[in-house]
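For this view, one protein chain was removed and the others were kept in their places.
We just call them A, B and C in the order they show up, numbering each chain from 1.
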Amino acid sequence: MFLQRRQQLFAAMSDNSVAIFCAAEEQTRSRDTEFPFRQDSDFYYFSGFNEPSAMLLLIKHAGETRTVLFNRRKDKLAEIWQGRRLGQEQAVSNLAIDKAHAIEELGEHLHLELDGLDKVYLAQGRYPAYDQQIFAAIECLRNGLRQGFKAPKQIEDWRPIVDEMRLIKSAEEVTLMRKAGEISAAGHVRAMRSCKVGMWEYQLEAEIHHEFLMAGSRAPAYGTIVGAGDNACILHYTENESVMQDGDLVLIDAGAEYQMYAGDITRTFPVNGKFSPEQAKLYKVVLDAQLAALDMLKPGVSIYQVNQEVLNIMVRGLVELGIMQGDVAKLIEEETYKEYYMHGLGHWIGLDVHDVGDYWDVKRSRPLAEGMAITIEPGLYIPVDAEVPAAYQGVGIRIEDDVVITSTGCDILTSDVPKSIAEIEALMATS
Amino acid sequence: MFLQRRQQLFAAMSDNSVAIFCAAEEQTRSRDTEFPFRQDSDFYYFSGFNEPSAMLLLIKHAGETRTVLFNRRKDKLAEIWQGRRLGQEQAVSNLAIDKAHAIEELGEHLHLELDGLDKVYLAQGRYPAYDQQIFAAIECLRNGLRQGFKAPKQIEDWRPIVDEMRLIKSAEEVTLMRKAGEISAAGHVRAMRSCKVGMWEYQLEAEIHHEFLMAGSRAPAYGTIVGAGDNACILHYTENESVMQDGDLVLIDAGAEYQMYAGDITRTFPVNGKFSPEQAKLYKVVLDAQLAALDMLKPGVSIYQVNQEVLNIMVRGLVELGIMQGDVAKLIEEETYKEYYMHGLGHWIGLDVHDVGDYWDVKRSRPLAEGMAITIEPGLYIPVDAEVPAAYQGVGIRIEDDVVITSTGCDILTSDVPKSIAEIEALMATS
Amino acid sequence: MFLQRRQQLFAAMSDNSVAIFCAAEEQTRSRDTEFPFRQDSDFYYFSGFNEPSAMLLLIKHAGETRTVLFNRRKDKLAEIWQGRRLGQEQAVSNLAIDKAHAIEELGEHLHLELDGLDKVYLAQGRYPAYDQQIFAAIECLRNGLRQGFKAPKQIEDWRPIVDEMRLIKSAEEVTLMRKAGEISAAGHVRAMRSCKVGMWEYQLEAEIHHEFLMAGSRAPAYGTIVGAGDNACILHYTENESVMQDGDLVLIDAGAEYQMYAGDITRTFPVNGKFSPEQAKLYKVVLDAQLAALDMLKPGVSIYQVNQEVLNIMVRGLVELGIMQGDVAKLIEEETYKEYYMHGLGHWIGLDVHDVGDYWDVKRSRPLAEGMAITIEPGLYIPVDAEVPAAYQGVGIRIEDDVVITSTGCDILTSDVPKSIAEIEALMATS
Partner (left out) sequence: MFLQRRQQLFAAMSDNSVAIFCAAEEQTRSRDTEFPFRQDSDFYYFSGFNEPSAMLLLIKHAGETRTVLFNRRKDKLAEIWQGRRLGQEQAVSNLAIDKAHAIEELGEHLHLELDGLDKVYLAQGRYPAYDQQIFAAIECLRNGLRQGFKAPKQIEDWRPIVDEMRLIKSAEEVTLMRKAGEISAAGHVRAMRSCKVGMWEYQLEAEIHHEFLMAGSRAPAYGTIVGAGDNACILHYTENESVMQDGDLVLIDAGAEYQMYAGDITRTFPVNGKFSPEQAKLYKVVLDAQLAALDMLKPGVSIYQVNQEVLNIMVRGLVELGIMQGDVAKLIEEETYKEYYMHGLGHWIGLDVHDVGDYWDVKRSRPLAEGMAITIEPGLYIPVDAEVPAAYQGVGIRIEDDVVITSTGCDILTSDVPKSIAEIEALMATS
C-alpha cells in the first residue's frame, strides 16, 4: 500500500527532486506528561511508520527513485524508559526503505541527500523546526562550491498533489474505513442502549469510548460531542458535563479512529427513549433530507447540488412546522435558513475526519468521483431564544453518515446504527 | 481556595511587582482536530479558570493587591462553532477577579498594567509566544519616557515560590486527591475483575477508562500502561497492543484525573488469576518492601531513608531467590540492583502526576512534612535475557500507592484496590 | 579604568549574581562585505575589548568577585584571512580577566559559570541570539537536579545601574572626550576654510572626515549632516548630495569618535563666506540663546530650566524679526514655537552620541551634576513654505557645543571652532 503510494507520487514529481515528509511531534499535556502520540497523516500515508522524530525523503534523481528515512536510533536505556523504537536496520526491512539514517545525525546527512537535486517538495510552515533544518541544509549546499555541492533552487508545496491522491480512496483504504464505520456505529448503538434520564452526558461518552477501545480503536477520531437539550445547538460542544433531562433530545457526534482512519457519525435521540410529537416532526425533516441526500450520491453530482435538495426539503419542513415563514425558494436564495442550518452538508473523510482535498470553491461544486469518501450530515439547530413555537426552542438535531462513492452510487459505511424513529425507539426500549 | 492561594503568593511577592500566569494552549492532534484541552496547572491553581487563551496578573502595587485576567471575548458566532466562553463580565464575578480585559486586546492593555512596577514574576520559557508579548510590553514601557512610563527591571522566576506552595496540600486538595485515588482504585479493581487470558492489553485499558469516566474523571492523569509478560519491563509502555497470555503477569499503571488532581496506582497481577510459585515469591519481595515503606512514612523522614529500607528488603529478596549473588550491603552500595530496580521510590503528586516541588537533591533527602503527597512505588524488572532462573526472566512487578503525610504518619489514598496475593486471587476468582 | 568600573558595578550587584555583557556583532553592508566593526558601548565600558563574538561575565559569588570572558579562539588560518585575534591567554593578561573561555565552547561552559547564582543581570532583548543561549544555560541548570545544579531565578536589567554609572564621566573619560571635541572642532574649522560656492555638500563631508581620520578618529560618531539651503531644515539630512548655492547657509552637524567617545558639534555658516543681513539676524538669535544657555550650566540646574531661558530668547527674537506674532510667554506656553524649534536643547553625550542616562521625564528636569556631559544645541528651522518674510524661508540654523559639568559651572569641550559671525567670516575670508 505504502510502496504503491510512493510510486504514484514519484510519477507526479519532476526529475531531480525530493519530497519531504515530517513526522508529528509529541505534544505536552501537562508538565512531563504527553498526549497519546498521533502520527502526521501525510507522513503515515507514505511511510506506514508510527514514531515521532522522523523525516521521510522520496528522492527521484536521474530517473531513479529511492526512499530515505531519518528515525530515532536504537538506545537500550531510552527504550526501557520511553518504549521500543524500530531503529534504522529494521526500518529498512519493515518499511521498504532504501536507506535509514539516525535522526540524531540529520545535520550531517540531510544536505548530502539533497545535493544535486533541483526541487524540494515540502509542506512549508507545518513543522517550522524541520523547515529550519531543511533550509539550513539547502544554504549549506548553496555555500558549498568548494565541495562541489549543488543546491535545489525550487521549493514546491506537495499538498496539491498529495491531497488529490488522498482524496481517492483505494480498496484497502475503504476496507479500513468500513471497519472504522462499524466500530463507530457500535458505539452509537451502545449509547442508545445505555441512555437513561439523569445520567451525565460524559457517561454516554464513557460507554461509546469503551465500545471503541474494546474493538481496537485506540482513540476517537475527534472530540466526542454528547449534547443534551440546547447543548446540541453548540456545534463543537465537547464539555459533555450536563445531566440529561427527561424530555430532552441528546445529540451525539462520535467516531472511532481505526488504523489511522476516521469514522464520523452523528445521531440524535430522546433521553427517555420516546420522541415527543414535535421532536419527531423536526427529526423527520432532517432525516428525510439526509435520506434524500444519500440517494442522490453518485459520480458527477456535486455536494452543492445535493445540498440544494437538502435545503429544499429542510426549509419546506421548517415552513410547514411554523418555524420559518415565507417562500421556500426565497428563503433559500436569501440564506435565511442559515439561522438554523449554519454548517455545510458534509466533508471529505479519510485519514483525517475533515480530510484533505480540493472542494474547488466554497459552494463545494466539485463533481463527486468513484473512491471519494464523504460525510452527509444535515442538521437543524433552533436557538433557545428563537421566535418559534416553544416546543422547538433549544432543539438541535443532526444525522450524519459516512459514504464512499462507487461507480454507480454510494456505499454507506455507517449503516449499522439505526436512524429511523421507530428503530431508535425500539432499540432504546430493549435496554 | 483560589483567593487564599493568591493571598499566600501576594505575601511572598515583593512590593510593586506582578506575577504572570499563562493559560495552556490548545494542542493540535491532526489537521484541524485538537486534543482535549488541559489547563496549565499553575494557571489553574491561582485562577480556577479552564479556558485557553488567557493570562492572569497578580499585581501588588504600593501595598495594594489586585487580580487582572485577560480572557477571550464573548462572541456569539464563535461560541456556536467552538463552545461557550465565560467572557469578561462573568469572569469578574465567577472567578473573584478585579478586572478582566479581552485577550484580543492584550497589546493595548498589558503594558499599562505593568507600568510603574519594579518586578515581573514569570516562568520564562514555558510559553514563548506569551513571553514575547510580555517583553514587548516591557520594551514599550522602557521607550515610553515621553508618556511617563516606568518599566519593570527585574524578572523573577515564580516557580521556586509556587512550587513550595503547591507542595503542601490543603484539606480541600486532599479531599479532591482522595476522590482521584478512589476512582483510580475502582479502575484497577475493574481491571482485575475483567481480565481474561487472550484479551488484548488495550481492552483492560478500555475497562479502566470506562470506570474513570463513568465516575466523572474526564481523563486519565497520564498515559495508561497495561504491560503483560515482558512488556512490564518497559517503564512507559503505553502501546498496550499485545494479547495477554496464560501464565503471564500483567502490570497496570493507571490513574484518574479528578477536578485537575491526579491519582497514580500500579498493580501487578496474573492474567489467569493465579500467581505461579515464582511469581508469588518475587511479588512478595516487592510487596514487603512497599508495605515497609508505607509504614515508615511520617514527618521528618526522607524518601531517601525509606528507599534505603526498600533496597534492603528487595536486594535481600533477590539474593534469596538466586537472582542476585553477593553481599546485600555491597550490592546496594555499588548500585548493582539498578539492573532490576532502575527508578526512584516515588514522586510528589498533586495537580500533576509528577508534581512540582524541590527534592533538595537527586537522592531525595528532603524530610517529609505534613501535607506533602507522594507515591510509593517500588518495582523489580527482570530482563528477558538476564542470567537468572528462567522462571524470573521477563517478569516485571511494581506496586504503587498514593499517600498524604499527616502529623503522625500517612494517609493512604488508594487503599481500595487489593494488593496482597490472597486478596487479588480472591477478587479475580469472583469475576 | 575598566577594573575600577567593574568594582563599581560589583558593589551595586547583589551577592550571588552575575552581570552579562555581550559584544556587538559584525553588520553586513552588502553580500560578503561588512561595515567597520563598532563595539557595543556597554561591553566596551567594562571590558576594554574590541572584538566581536564575545561575552563578559562579572560574577559575585559568596562575596568574592571574578571576571570571565568568552572570546574567539586563536586560529592561524582564520587570522590570515580575517585579521588578528587576542585569544584566551592574552585576554587574561591584557584585559585583567580572571578566566577566558573560547566563545566556540559557550554551550559547554556558560551554565557552569552560572550554576549556584541567584540572579542574572542582563539587558534582555538587545542581542536575542545571546539571550537564547543564556536562557538555554539557565534551563539546563533548572533541569540539572541530577548533577546538583542550581539555577538563577531572577533576571534584572543592568541598564538602570550601568546607565547611572556611564552618566557621570571620570577624569579619564573627560580627557578622551576633550580630544574628541578638539578633533571635531578641527573638522569644522576645515569645512569653513574649504567651503566654496558650487561645491557639493558631500565634499565638505570629505574635508571633515579627512581631518577626523588624519587625527586618529577612526570613524565619525554619527552620520555627518551637511545641509545647505533648506536641506538644513531636515534634522537628519545625511544625503549631502546637493550643490551649495551662493547666498545659502550651510548647516553642518558632525562629530569625531575618538577611542570610542563621541564629539558632536553643529555650526551654520554662509556658503559664500558672508552672512546676509537677515541670516545674521536669525543667526544672532540662536547664538544668543546658545551662549546664554552655556552660561547657566552648573550643578543643580536642569536642562529644562536652561531650555526655558533659551525659549525666552529665541521666541522673543522670532517675534522681533516678524517670524512669529503675539505674546512671548503665551507662544512658549502654547508651544507654538515648535513649528520652528521642534527638538530638545541637548542630550547626554559619551560613549554614545546620544548617551545613556535617565532624564527623569520628557521635560528633562533632572538637575545637572558634576561629571555629566551634555550638548547644548538650540536651533531654528523656518520651513520653505512658512508664512514669514521671504528672506527667512527655508533657513535652518543650529549651533551646538559639548560640555562637561564642573563643580562650579561647565567646561566647553568644543570651543576651538568659532561661532560668532565675525570670527566665522574672518576665518572664511582667509581660505
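Criterion: contacts are C-beta pairs under 8 Å (C-beta built on N, C-alpha and C of every residue); 3 or more make two chains touch, one makes a residue touch a chain.
Predicted model only: the values in this text are computed from it and were never measured.
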For the chain not shown, touching visible partners are A, C
Missing-chain contact, candidates C:A11, C:A62 or C:I80, resolves to C:I80
Contacting the left-out chain in the complete assembly, out of A:Q154, A:Q245, A:S365 or A:S431 = A:Q154
Quick one: say which of C:L3, C:M214 or C:A426 touches the chain that got left out.
-> C:M214
With respect to the chain omitted from the figure, which of A:E139, A:D327 or A:E423 is a touching residue?
-> A:E139
Please give every residue of chain A in contact with the chain that is not shown.
-> 124-125, 135, 139, 145-146, 148, 151, 153-157, 159-160, 359, 361-362
Mind pulling the chain C residues that touch the left-out chain?
-> 24, 27-36, 38, 40-41, 79-84, 200, 202-203, 205-207, 209-210, 212-214, 216, 218, 221-223, 233-239, 342, 351-354, 356, 381
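Note that in this section only the chains that are shown with their structure count from here on.
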Common contacts of chain B and chain C, by label, are none
So what's the Cα centroid distance for chain A and chain C, whole Å?
-> 61
So what's the Cα centroid distance for chain A and chain B, whole Å?
-> 31
Among the residues of chain C, which are close enough to touch at least two other chains?
-> none
